[in-house]
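Okay, handing you the structure first.
As you look at this complex, bear in mind that one protein chain is not there, while each of the others sits in place.
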Amino acid sequence: MLIRAGFDIDFECEIDTPMMAMLSVHPSRNRDLQTPHRLILNPEIPIYDYLDHFGNVCTRLTIPAGGASLSCDFTIADSGAVDRRPPDVGQMPVSELPDDVLVYLLGSRYCETDRLQDTAWSHFGHVSGGRARVEAIVDFVHHHIAFGYQHARPDKTAWNAYQERVGVCRDFAHLAIAMCRCMNIPARYCTGYLGDIGIPPIDAPMDFSAWFDVYLDGEWYQYDARHNRPRIGRILMARGRDATDTALTTAFGRADLVRFEVHTDEIEG
Amino acid sequence: MLIRAGFDIDFECEIDTPMMAMLSVHPSRNRDLQTPHRLILNPEIPIYDYLDHFGNVCTRLTIPAGGASLSCDFTIADSGAVDRRPPDVGQMPVSELPDDVLVYLLGSRYCETDRLQDTAWSHFGHVSGGRARVEAIVDFVHHHIAFGYQHARPDKTAWNAYQERVGVCRDFAHLAIAMCRCMNIPARYCTGYLGDIGIPPIDAPMDFSAWFDVYLDGEWYQYDARHNRPRIGRILMARGRDATDTALTTAFGRADLVRFEVHTDEIEG
Amino acid sequence: MLIRAGFDIDFECEIDTPMMAMLSVHPSRNRDLQTPHRLILNPEIPIYDYLDHFGNVCTRLTIPAGGASLSCDFTIADSGAVDRRPPDVGQMPVSELPDDVLVYLLGSRYCETDRLQDTAWSHFGHVSGGRARVEAIVDFVHHHIAFGYQHARPDKTAWNAYQERVGVCRDFAHLAIAMCRCMNIPARYCTGYLGDIGIPPIDAPMDFSAWFDVYLDGEWYQYDARHNRPRIGRILMARGRDATDTALTTAFGRADLVRFEVHTDEIEG
Partner (left out) sequence: MLIRAGFDIDFECEIDTPMMAMLSVHPSRNRDLQTPHRLILNPEIPIYDYLDHFGNVCTRLTIPAGGASLSCDFTIADSGAVDRRPPDVGQMPVSELPDDVLVYLLGSRYCETDRLQDTAWSHFGHVSGGRARVEAIVDFVHHHIAFGYQHARPDKTAWNAYQERVGVCRDFAHLAIAMCRCMNIPARYCTGYLGDIGIPPIDAPMDFSAWFDVYLDGEWYQYDARHNRPRIGRILMARGRDATDTALTTAFGRADLVRFEVHTDEIEG
């Protein structure tokens, strides 16, 4: 399957404003690109990329006083398959987890494992098997939180979402991640493109999406507590401990987002 | 100056309990070691080290049912100088910061920059110069929080410490770090040995200590909001975004700490 | 299967001599260790470890004037299986190789791909399939070179070995690696313990061994042009582009090796 994706984003600001952006496709998808992935800036200001320690592409730039627009449009190959599911086997003991996944058992800004520990164990302690536990968590979170854009706020954490019971896709992901970690299942936050491929068309403006990875049986698997069903055509942009590490743009100073359009569509090959 | 340091720690647990420990000297001090730094375990269980992505030595082990003791004793060379202070120059603009320090401007589990942003700017927005700002923050935190071991709790954040006004060295560090980050000054959490060298002897059991690094004028400098004065003989063990990344031991299951002794003394060369 | 392995090595030198040693088990085997892996030094001089960019443990030390002995003895779990063989599928095109294996297609100190290119293509250009090509190369090298310790010399390259037709296990590995790379099959040099497990006992002093990895069908597989048969119980110590990157000890100055004993034996569990 071929997917054409991209975005058009405009910022306005009064003074030169440094920014860190994670608006590229994740390097793990580089070999699927059918056209170069290039960030186009207007005006044409200097930019450059570096890799953070999660392996994400970070772009550094300074939005000039007045503002700037950033856009991107590319074609990428995709398997067209829905999210894979892990085998139905027991959960890996912590002692067998690889060294580099241990960090995804720890708490993080929006995933307060210390505060959710008892809740998680009381809900999911009796569920046996890694996959069964993860799916119980995803189900629980999917039904515990009511979706609504009006409930989004930048400092909302998993603990807040658990108590307030309302949120957006990022809050679904944070709560599910926190609970997986409490149960000693490594989990990490993902952000990227997710179009309406293989599902009925949705009458809402396209946005980037948030989901999460869990480490089960020696591999990472994708889950999505917002949609609670396997999906087709996720195009990963960034992953990390939580939304802190994967913010699409982080402005060091004030920059107003005045236009934000995302597109992700299946195209003919 | 030569410093002899080490610890004796005993854990008790009912079942085999996997653990991640950061009980080694940080690799940046490896070349100062005058004797091998070896973790001694009783019983002699298998252990091994890996490096996390902050460059800290992490030791993996499983405390066997019944418990185990961990100890260490080593001699290390130290300059004997007090903490260096940065030159009195302007704060580096974000656009000039190196790529790999940007992560230390972001929020983290115990440093909620999003919640402290307005407070930090109202207190320190008028202070000019990087060093002056950091020292204003350190002064503020030092006087804002009253020290007391009874105020320690594992889920306490910078925001909590700011509101409750009581805490331990870790809370002083978290609040100062969060405020530095709000002001666009990269700051990271440090933990290690800090003996009573160059100060009057203190009548309290020796413990590990927490301080923090700020990035000013192209280098990292050590500050300590708990003590609010330059000190001699810090021996770094681990550093990271906050206490989450540098916990001396993280047990995945229940392990009770039944003995905890730390020593750090200047010795004759 | 449990294997007990280790070594006793003595150096003599006239003045303090800095050294870099790769005498540890490779981190990929850390979780198999049944006892701590500790380097014991006599006299007890300061040492410390770091990881090189191939992921090997490097130990830094300075052999004091007069000399020092280094020893090690540990128990490790092993699958007991012989070297796995790849499926009989076509060779991966270069365009599908992961980024981080491309370096193992380039020439290196002891593997002059530029000089062996035509020879390799004339011998192996007609062989189709990745595994078949690798096995044709291993067979060729195994029969082309006659083994003999008297033919070892430190500056001997794959090209030299090809022309002189005599060598030791390191030369077999270098020539096979160089030819694999010429054929666009990534190959890397390995060094470690290899005992006489599953084969008739050999009447020769035990030594460390050299073999190599090839990247086929998305994974690394072990091959051994010296022995030309799958073996049991390889315990990897270091791997890299060739013997330059994996030397067990590199002295920066003169240090004479006056004792060298290695042991690797299957033991009762």
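Every chain is named by a letter (A, B and C) in the order it is written, and numbering of its residues begins at 1.
Keep in mind that, in the parts below, a contact is a pair of C-beta atoms (placed from the backbone, for glycine too) under 8 Å apart; a residue touches a chain by one contact, two chains touch by 3 or more.
Quick caveat: nothing in here was measured; it's all calculated off a predicted structure.
Only one of B:31, B:84 or B:254 touches the chain withheld from this view, namely B:31. Note on the undisplayed chain: of the listed residues A:31, A:229 or A:254, the one touching it is A:31. The chain that is not drawn here is touched, among residues C:65, C:81, C:102 or C:199, by C:102. In the complete assembly, the contact with the undisplayed chain comes from C:20, out of C:20, C:33, C:136 or C:166. Of the residues in chain A, those that touch the hidden partner chain are 27, 30-31, 33-38, 41, 44, 46-51, 60.
Touching residues on chain C toward the chain that is not drawn are 18, 20, 50, 52-53, 58, 60, 62, 93-95, 99-100, 102-103, 105-109, 111-112, 114-115, 154-155, 184, 244-245, 250, 252.
In this section, only the chains that are shown with their structure count from here on.
Taken over every residue number at the interface, the positions common to chain B and chain C amount to over half, indicating a same-residue contact.
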